[in-house]
Every structure is written in structure tokens, then in C-alpha cells.
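Below is one structure. I have some questions about it.
Of the protein chains in this complex, one is absent; all others appear in place.
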Amino acid sequence: EDDDGGSEDTTESGEDGGSGDGLQVGLAFDVGGRGDRSFNDSAAAGIERAQDELGIEFNELSPNPDGSNRDELLRELADGGHEIIFGIGYAFGEDMDTVADEYPDVQFVRIDGAPSDKENVAVMNFADHQGSFLVGVAAALMSESGQIGFVGGNEGVVINAFGAGFKQGVAAVDDSIEVEDHRLAAGEDPSGFDDAAGGRVAAEAMYDRGVEVVFTAAGDSNVGVFQAAADAGAWAAGTDSDQYETVGDPELQEVIFTSMLKRVDNAVFESIDTYISEGDVESTVYDLSDDGVGYSTSGDHMSEDIIAQLEDYKQQIIDGEIEVSSEE
Amino acid sequence: MTRVSRTQRILLIIALGFIALSTVRAITGEDVLTSSGTARAMLILALPIAMCALGGLVAERAGVINIGLEGMMILGTWGAGFGGWHYGPWGALLGAVIGGALGGLVHALATVTFGVDHIVSGVAINLVAAGLVRFLSEAVYAEGEQGGGPTQSPPIGAARSFDVPILSSGPDLLGRLERTDVIVLSDIGGVLRGLTSGLTVFALIALALLPLAWFVLWRTALGLRWRSAGENPVAAESLGVNVYRMKYLAVITSGALAGMGGLMLVLFTGSYREGMTGGRGFIGLAAMIFGNWRPTGLAMGSGLFGYSDAVRLRAQTSAAVLALLLLVGLILAAVGVWDLYRRRFVLSAVLLVLAGAAVLGWATLDYLPNEITTMTPYLVTLAVLATASQRLRPPAADGMRYRRGEEH
Amino acid sequence: MTENAAPVIELTGITKRFPGVVANSDVHLAVKPGEVHAVVGENGAGKSTLMKILYGMYQPDEGTISVDGAPVEFGSPRDAISAGIGMVHQHFMLADNFTVLENIVLGAEPTSGGRLDFGAARTKIQEISDRYGLGLRPDRMVEELSVADRQRIEIAKVLYRGARVLILDEPTAVLVPQEVDALFENLAELRSAGLSVIFISHKLDEVLQVADRITVIRRGATVGTVDPQATTSRQLAELMVGSELPTPETTESTVTEVVELAVADLRICSDGERDLLSDITFDARQGEIVGFAGVEGNGQSELVEAIMGLRKPDAGTITLGSQDMTAWSAQDRRAAGIGFIPEDRHRQALLLDAPLWENRLLGWQTKAPAGGRYWIRPRLARQEAAAIMTEYDVRAPGPDTMADALSGGNQQKFVIGREMSTKLRVLVAAHPTRGVDVGAQAAIWDRLREARAAGLATVLISADLEELLGLSDTLYVLLRGRIVAKLDPADVTPEILGGYMTGAVTANGEAAER
Partner (left out) sequence: MTWLLQLARRIAPTLVALVMALLITGVFILIIGENPLAALGALFDFGDSATAQANSIGVWINRATPLFLSGLAVSIGFRMGLFNIGVEGQYRVATVIAAGVGAAIVLPAPLHILVIVLVAMAAGAAYAAIPAVLKTTRGVSEVISTIMLNSIAIGLAAWFVRSPFADPDLGAGETAATRPIDESGHFPGLNDLFGTLGLEEPRRPVHGFVVVAIVVGIVMAVVLSRSRFGFELRASGLNALAAAANGISSKAMVIKAMLLSGALAGLVGLPDLLGSAHRFQTDSFVAGYGFTGIAVALLGRNRPGGIALAALLFAFLDRAGPRLQSEGIPPAAVTIMQGIVVLSVLIVDEVARRRLRRREERRARAQDPATRSEESAAQPEVSS
């Protein structure tokens, strides 16, 4: 456990130190920083695991609220002698490419986002659509009436991939189902990720119309969807981390039957591990095959039968029998 | 214009608007326009705004402009999260009120005691509040207490809701009315049912604050002194009214009310989250000006905003938002015809052209991009303001620095 | 009036210092029960300050106040009110957006169970109104009321609080004779009810007419108390100033035949039932002062606004020389040489928070050399402001002084200087000497006469009938937005003029039934 809430910089190397003793790792969070119980925290978990298991030392920074100084964070970390630096979130895109040119000896790793042509930038992507596909399958199996909904924070590429995969998963079970799709904000407007009240109202409308399962990919707004589900006595699925575990409220745990897991922690840990062993990190797409994405079963809301079917679909995707697209 | 005729006029406008709305509902078949769910959502989305607007009202009636409502609301949400975590929903109420009131106290100190420009102080409070809540969370939830963190409180659970018996549950009379599918009648049923179901004690408290504020401000001795500080503080002081005290009281109350707005959000979503206010404090300020510094007016302004927000959030497709376009077109046409009758030709022509464009848009478009639908509440508010020509009457000494003994 | 009754109020040795100024120094004032006691003095002599001390708004640095022989200390108006003292301020202290009732009860509200008891308040106000003939209607909004009505509200406010001593600070400055008479009738009622009245005015004739005793204050100190029966207004003025007054010279007509400003068939409609102005036709020639008399609210403001281009007339034309200027903007009219002295200098003529040199530019910002089409020249504006200050005897440290820091009289002199120091063709002057003391008043009148002699056409609006009669070459009377009489000021007395203004006398000179 941290001694003071994660704001400490460097830590003693871990006892069971691996071969990465004293490697300096930098981590620049997405807006919001540590403590979002989702994306950022997941990255933090990955680096803390690396600290424990590999004996690295790390330093973390968060951007200012308008996200205008992401490049500065990277420079600050590079100047601080960190050999490998993570930028969490696709918004690091161009900033990281620019800074990478300035520090050719530093390995940069971006979590999520467009591919980069820089030598020293590795982009870790997640097959969100594959994980969402499985949630879609689960949703279709959980529902009796076949009314299913999706609530997205906005219309950015990441959320679109969630929506697309989810709909394909639903269709794989029953292609007559039309998934209701609501986005809380337009375009890339991030306000939809902070609008729990809006999330609740939108989800309530869906449940009022008879929807039985809603998959939500809207950051902080997810909790509104869970509230609506609890009110309606219906199902909801979360995103990024295992929201059954993180939501903290037993009433909401009752309705979260699964979450689309995005193992940012794995990506961070493995990147460090690879860097230690090979001195270089390659861009990778984490998908179902390496458990980079997946689904959670906490709460045991899904029956054995459903889980068996999910595992079946999962295998088909890994085997390439089912092709999931990230676009609709 | 006497008072009676103003109330009557407002009622008439509401009635006409409602008939137009149910006509549009019938034409387009978009039940979401008047469904009970929409009405309920309207109430829920409008209340936080209305609380901020009311906060703005009580401050400005005492002559202090409060652009810091957003910051006070932020403090309210944090206070609600903290209080709720420790002591449940009532603790949340207490926390929200204290949080907001502290913001108000700072504003009062700056504007009343130190005579700082009201807008400067409000803007500064917005800045400080946004940063402060992060600090507080770091200090209080650092250990990740039961799901809390630097950006959120532990879950405190949403407030329990209930339906009004007989009307909206059990025999559900209003529900039956809503299902009759008779124009106007079913719409009335839907709206009333929405307003009488899914209520919480806290929503009722917030609702009650609107008439209560009216009563205190316009029917009590305290209220008279309160308003006198905003109309003519020098006169008030000369009659022995302690203007500073009135202003302090007003601004602190204002903060507490903004905090109540924050409470509404926290109780609706079950926990405090950083950034959850999303600019509602500013919308509240706008709603208050929309309402011409009156409780009924600000309730209408908040309601209008909440309604259009509810429609776009609840709509299954953008057709419902298009139906609102038809409604706006009809209203514009009506006002245009009225202006034609009043021989204001240019204005009437502009309005009729806009009305034509709106109706044409409704008839030809079959889809609106999300960029447009998310603008709905803002566009509707602007459209209504532009049609209803406003004669605003802020308190005479609103925003003025008042120093005891200086008489300019 | 009881001759030797003990004074109800006695101020002894009052001294009040403000930073840099001694407003009152060893002032003595004794007011007997049932008397009207006038206090006179120049602008800034310290009258208002003394009254504010008596009303508890200021605390004296030295001296004592006694009420009914017992010394008292007032920490706030509240204390004074409870000692039975009430004050009607020079500037009305009313909330426009409140009803009459709300204004009166504020701070002394009757309540029942936390609720403001409107019924009880209404009854009590009606009672006071009937007893002293104030004619109040409690539920009217103050903004709809005339100046005289407002003053009666102020008086009612004081009576409502049970005052035995009323302080009236320049109550007549804004009233027409009939209203003044009505006020004096009210005062008589008060006096006969045993109340005392302290009355401040710059109009010495009025003072002599209404007062039982007069105290003169000069430069913060009491000069003495005189008996009105044994004093003339000229003596009184000399006591105030401390020296002999120059005799005003009689002036000859300078009116020429050249029409400079012609207003024809001017009409301004309103949303209400009757027009604000209708069929206004008059000419102002070079060298002529055209006066307009009228009870406030009979269209004077609208007329001024129409001439200055601040309000669009619904019909009629306004011509400057040979040019039709009906469609000109306000700026165009200023640029063409129309000067403007608005009725409310604080609100309309000055930027209080700006230095005097900026105030020099106001209204003339397009006029060279200090102003211009695109640029202004602060250096020249400072010079011009300084010139005005010397020429018009504006007492202030310099052109960079904030307008706010000047006393009312000095502000007014600056405004007049600003308007007159440009080459004007027409001057529109509304109440140019309102609230200005006798000395400054005479100076302003002289300036207006000089300008007239130089060929200026002036439109003069004033509530001061002496001023109107003394200055005007031609006099019109406005009543309900119409010109009801055109008079030769040489032939009319203030009383007759007052009759026209209230409609008691019609154009044929006969008394109309009221």
C-alpha cells in the first residue's frame, strides 16, 4: 500500500527484484490523473506491478485540466532521465511523436491511438471491438426480449469501436436485434464522460422502452447507467476495468453482469518487461489472444452456459473464424 | 400591467404552449415529447439548474452578482459526497449546503467587505473551487477509502424514490390517462405522471425552496429588507436596515442553494465525481436572467432547459428532436402573425421566414447529426429568448459596490 | 407656536471633520416644539452634514445633541428614529421598484407570524395620509410617481416611524409653486399637530415665507439665528455669503430675426393612452432664450430628448438653421453645434469615475482639436479642461481629478463650462442651476446671458420659475405634452405661470374649473 496516496515519486526497488533493477520508468496520465478507478488506475496498477516484480522505479505526472501540457509532461520525464516513458490515452498522439524526435534515446510507449512512424514510439492498442463483441454476445444471451442498448460517451474512434464490436456480438447471437445506440456527446467532445446524470436519463429511457441490457462506455457517466439499471431491475455492462469490483455499491453490483476489460495494466507491465529483456518495445495490438481485452465474470450473474458460449466465441475470434471489425 | 394579469398571462402562455406541444406530439407521433419519463427526467435535469438559478436570484436580489455559482455548486457536490459517505443522504444534504455556503462566504467577504468587483470574485471562486475539490479528495480519499479516490467519493447510493400513490402508482390514474391516446389529455396525463413519480424527499425539498424563496423575499419583513439592499442600499441603510448583514445573508444563502444543486446531482448518480457539474452553474445563471430575476421565471427557464435536454437524452432517434424543430416553427409562426397584426412588419417577416425554414427542415430532414441534437437545449433556449422579446428588470443596485456611508 | 418653550432639539458646539475639511465647526441649533426652523447657507456650508449628524448617520467629533433637554448619542439612524427624529434627504431615498407601502414600512415592518402584515401597514399608512393630507396610494409603484408624490412618501416614511421632528433637506428644489404650496400646507398641518420641522432651502423667499426662525450657516459655522419677519431675502443672502451681493443688471433683449432652431408639429407617442408630446411647434432665434415651464413629467424630458436626438419622434421636423436634422444621430447634432446640459448631471452629464479631462471630451469627442473623427488628443483635452476650470471657477486640483471628487456645484459649473466653451449654435439647458447655491447660480446666469448676447439660441427648461422668468425671452408652458400657452415673461408673475402649468388657467387667461 502506498504511504501517501500515490503522489510519491520513486520507491525502493522491489525485494524480489527482477532484472530491471533501478530502471527509471515515466508515466504520464490522461486528463484526470490517478484515481479514476479506470483507465489511469489500470496503467498505474501495471507499473506498480512492474515495480514489485521487476524492481523498476517510476515517476508519474498528470496533465493540467485542459490537457494542454501533455508534451511538457513527456519532456519533464525525459529530462528526468527516464528511459521508457508511457503516455496514457490516444490524446498523446501527436505530442508524443513530436517529443520522440527530441529524445531519440528514450523509448516512448503510447497506450491507445493511431500508429506512429517514429522509431522510438511504440503504440499499444487494444482490440476493444473484440472484447465488446463478447459483451455483445453476453448481452444478447442475457436478454429475453432482445431489446439491447449501448450508451457511449461520445463519437470518438475508441467509443465507436466499442459500439461496433458490441453490435456485431449481439448480431452474432441474433441478427434481428437492433441495438439502441445513444451517445451523450457529439464528436470527440469529452463532456459525455463526466455526465453521470445524462447517462442515467438516457439509460432510463432505454429501460423504459423495454431494453433489458445496456452496455455503457462513457467513463464517469457509467455510474449513471448502473443507477438506471438498478432502478429498472435490469442489466448493465461496464467498461475498461472490472466495474463490479470498482463500483463499490452493493446495489449496483447487483446489475453489473460483466465488464469489457481492457488490460492496460498488462500492456504497461509487458512493455516494461520487454524493454528490460530486449531494450526495445514494438507496437502491439492487445486482443483476446493475449488477454489484452476480455470480459469479467465477477458477481456470477452470468450462467455457466453463457460463459461457455462466450469462451466458444472467444476461441473462434482468436482462431480467426470470426472477424470483428472496429467500425460499423 | 397589474400582478394578476401577469400571472394570467403566464398561465395562458403555458397553456397555449402545451397545446402546441401536444399537437406536435400527435402530428409526429413522437410520444417522447410528453411521456411521463420525459417529464420526470425534465424535473431531474432542471432541479440542479433551478437551484443554482435560485441561488443567483437571492444574491442578486440583494445586489450581489454571483457568477461563482458554478464553483459553489462544485463545492456542493464535494460536500455532498463527503457528507453522504459519512452520514447518508441527510449528511449529503448538510455537506452540500455547507460546501456551497462556504463558497458564498468567500464571495461575500470579497464583494461586501472588501468591495471587490463581483464578477472578479465569482470568476476567482470558480477557479479556486475547481482546484480545491481535488486537493480535498487527495487529502480525504487518498487511501482509496471504499471506492473513493482523487476524483470521486465513495458511493453513497442514490436517494430513495417514490411515486405518488393512486395518481402514479397502484391504480395509477395518471398512467391510465397517459395511455388513453387522446390528444392533450394523454399528454397532460403523461406530464403529470412524470412529475408525480420517481420523486425523492430531496427533490421535494428543492421544489419547495422555489415558493419558499418567493414567500421570504416578497412576503416577509426580512425579504423586504433583503430586496432593499439590491434596489437602494443607501435608502435601506438610512432606515436602519443593516445592508451588509443582508448581503452576507443573501450571498451565503446563494452559495448554499448552489450547493443544493450539487446535491441533486450527487444523489441522482449516487456519488461525487469531479467535473460532474458540467457548467450547470452557468446555465443556472442564464436561467435566472431568462426568468427576469423572478422565481417563476427562473423555474420556467430551468424547466425549458431541462425539458429540451430530457428530450434529446431520451429520444430513441433524432426524429424527436426534429419534432421540437416543428414546435419551434409553430411558435415562431404564431409570434410572427401576432407581430403582423401589431404592424411590426420587418420583425414579422423575419420570424415567418424562420418559421418557414423550421417547418421545412422538419418536413424534409429525416435525420439530424448528433452534433445538432446535443445542441438542442441551448438552441431551444436561444430561440425562445429571441422570440419572446425581453424587458429585463434587474435589481436597480445589482452588481454595484456598496460602502456604508458613501452615497453615490 | 410657544414662544419660550424648551427646545425639543438642541445641538451645541457640533464639530465634524472630514479628511481635509471641517464640515461643521462649533455649530449651535435649537429647535422648539411646533416650529418650522429653516437652515440656510451656501453649497457645501455644512447643512446636510449637520442634519446627518442629527439623524445619526454621522457621529460628531465634538459637541452634544439633546432631545427634550436630555443629552443623547446616536450611533445610527435607528437611534435617531427611536428618539423621534426623521429625515427627508436631499436626494430621495426610495426604491423605484418597490411599492409606496414597501418603501414606507422598510425597516419598521409590522409582522404577524413572520409574515409582513400588509393589511396593518396599509391601514396605518392610510391613517397618516388622511391625517396630514398626503394623498398616498400604498400599492402604487414608486417609479410611476411624480417628484411631489415621492416627496410625500418620504414625509410619510418619517411620520410612519412616529417622528416628532422632521428634517427636510432642500425639499422644494424640484417642486413647482403649486406643489410647494401643497407642501407648505402639509407643513402647516404638521406644525399644528405639534411637530417640529427643520427645513433647508436655497430659495430664500420660500424660507422667509414658511419659517418661524432661520439659522444661517457659513463655512461650517453658525452665523446666527434670525427672525424672518425682520429680514429680507437680500439680507439673508448676504449673511450666507458674508459679503454684499452684486445687484443683477437688467438686460436688454438680444433677440435677432434669424431662426436657429425650428421645431414643427413634433409628436411622440407612447404605449399608454395619451401622447407624450403632441403638436409641438416653436422657433428659437439667435440671441433668444426660449423657456419651457411645466410640472415635471409633462413632456419636458421628451422634448429635450427629441431635440438632442436621443428619442425618435413619431412625427414632425426639427430644423437647425436651414438644415432638416430630424434624422440626424445624436452625435451629428452635437457635431453641428448643439450643446446640452442635462437635467441629471450625475446620471447624464458626467463620467464620475473618469478624470475631468475625459469629461471635457464627453459629448465633444468628435470635435477638434481635442477630439476627432478617429483620434482623441488627451494633452489638448487636459489643457481645455484646465481652461474651463479657471474660466468657470471650478474648484478642483486639476484636470486629472476624478469628477466624483467635486462638489455638486462645481460639477455643474464644469458641465456648463464644457458646453459653452465650444462654439455653439444652440444650447439645450435643463435645470442648469438645480441644487446650486446663490453665488454659483448668479455666475451661471451671467454665462447664459453672455452667450445669448453672442447670438446663441437657447432652449431652457427649469423648475425654478424665477430663473425662467428672469432669463427667457419667450416662455412656453407644457401641459400633458402640449404647448398650452406662449407668454411674454415680462407680463407674468410666478403665480400666473403656476396656474398655466397646472391647468388651473387656460390660454385665454381665464381660470378653468378644476
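Lettered A, B and C in written order, each chain numbered from 1.
Methods note: contacts are C-beta pairs under 8 Å (C-beta built on N, C-alpha and C of every residue); 3 or more make two chains touch, one makes a residue touch a chain.
The model shown is predicted, which means the values in this text are computed figures rather than measured ones.
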* For the chain that does not appear here, which of the shown chains does it touch in the whole complex? -> A, B, C
* **Selected from C:Ala120, C:Ala315 or C:Ile376 as touching the chain missing from the view** => C:Ile376
* Structure fact -> Out of A:Ala91, A:Ile111 or A:Val247, only one touches the absent chain, namely A:Ala91
* Per the touch definition above, residue among B:Ile289, B:Val328 or B:Ala397 touching the missing chain -> B:Ile289
* By the contact definition given up top, give the residues of chain C that touch the hidden chain. => 18-23, 25-26, 42-46, 218-226, 308-310, 329-335, 340, 342, 347-354, 358, 361-363, 365-366, 371-378, 395-397, 401-402, 404-407, 410, 437
* Name, in rising order, the residues on chain A that touch the hidden chain in the full complex. => 4, 7-9, 33, 59-69, 71-73, 75-76, 79-80, 90-91, 93-95, 98-99, 102, 114-115, 125, 155-157, 161, 185-189, 191, 326-327
* Structure fact -> Against the hidden chain, chain B presents residues 106, 110, 114-117, 119-121, 123-135, 138-139, 150, 279, 282-283, 285-286, 289-290, 369, 371-372, 374-375, 378-379, 381-382, 385-386, 389-392
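Please note the rule applied: only the chains that are shown with their structure count from here on.
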* Structure fact -> Cα centroid separation, chain A vs chain C, in Å, comes to 75
* Rounded to the nearest whole Å, what is the centre-to-centre distance of chain B and chain C, using the mean of the C-alpha atoms as each centre? -> 45
* To do: Specify, in ascending order, the residues of chain A that touch 2 or more different other chains.
  => none
* Overlap residues in chain B, where contacts from two or more other chains coincide -> none
* To do: In the complex, go through chain A and note every residue touching chain B.
  => 1, 4-7, 32-37, 41, 65, 155, 180, 182-187, 189, 191, 194-202, 204-205, 208-209, 220, 223-224, 226-227, 230-231, 246-249, 251-252
* For the complex, which residues does chain B have touching chain C? -> 219-221, 223-225, 227-228, 231-232, 234-241, 393, 395-396, 405, 407-408
* Asked: Which residues of chain B touch chain A in their complex?
  -> 32, 35, 37, 41, 44-45, 48, 130, 137-138, 141-144, 146-147, 149-152, 154-155, 157-158, 161, 265, 268-271, 273-276, 278, 309-310, 313-316, 369-374
